[in-house]
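Excluded from the complex is one protein chain; the other protein chains are retained at their positions.
So, chain A:
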Amino acid sequence: MADAASGSVDRSVQVKLVLLGEAAVGKSSVVLRFVSNEFQANKEPTIGAAFLTQKCRLEDRVLRYEIWDTAGQERFHSLAPMYYRNAQAAVVVYDVTKATSLEKAKSWVKELQRQANPNIVIALAGNKVDLVQTSAMSSGSTPSSESEDEADDATATPGESPSVSGGEPESLRQVPREEAQAYATEAGLLFFETSAKSGEGIVEIFTEIAKKIPIEHILASTRGGAGRSGGAGGRAGGAREDVNLEEQQSKKDGCNC
């Protein structure tokens, strides 16, 4: 409860992060894994959006993520701007076993790049890799990138070791790692394959985002006394696409009363 009030007391930097992606790709599960290191097999769909916070240590600095987990169904789309306005980071999630979910992810990226805070850091996450894991790691990805991630991150969740055990066929996989990686590179996104179930890749996303966030920028704008952590992009950047409410209010009131 005192969260908001005490926000300024510690030296942590607040970062507003939004999760977007098709319904049931595992957005809420990714957040749950990150925030409380849990996994629930049947998670209720998100209605509107859910809000969670989690701290993330990065070198000498502590980031406090304010995470907005949005609803995935297409018809909730028009609500999304309400949540991604002022966001400094976004995780766009797709499901590696569902090709269409990558298409949806691409359209989210496009929308974010056009409508959201111009400095927004976007990560693409191919979730549910546990369903397609094979002995050969993730479909012949460059092992170097994987080990790099692990090296960077001391706080990686335990039990994460990619299951090298099974020689499972990859019949379930519909999105080749390379394809998504190539797209991410081209669009300038961070890219991870993750599993909310096993925990693989989850912490990495958030630490990599933390590294890429222009923290000084945020600090400067917060100190400016705007009261909002999202001062960088400001209202003008994010709120324009807002279907919802607030914006026209003052104007309309004038002529209605």
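Basically, contacts are C-beta pairs under 8 Å (C-beta built on N, C-alpha and C of every residue); 3 or more make two chains touch, one makes a residue touch a chain; residues count from 1.
Throughout what follows, contacts and distances are computed from a predicted model.
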Record-based protein name (UniProt) of the chain missing from this complex, from "Rab-GTPase-TBC domain-containing protein", "Dolichol-phosphate mannosyltransferase subunit 1", "tRNA guanosine-2'-O-methyltransferase" or "Ubiquitin-fold modifier-conjugating enzyme 1": "Rab-GTPase-TBC domain-containing protein"
Message: Given that one chain is not shown, which residue among A:Ala49, A:Leu63, A:Val96 or A:Ile122 touches it?
response: A:Ala49
Hidden partner chain, residues of chain A it touches: 1, 3-5, 7, 22-24, 40-49, 51, 53, 66, 71-79, 82-83, 99-104, 107, 110-111, 114, 227-229, 235, 241, 243-246, 248-249, 252, 255-257
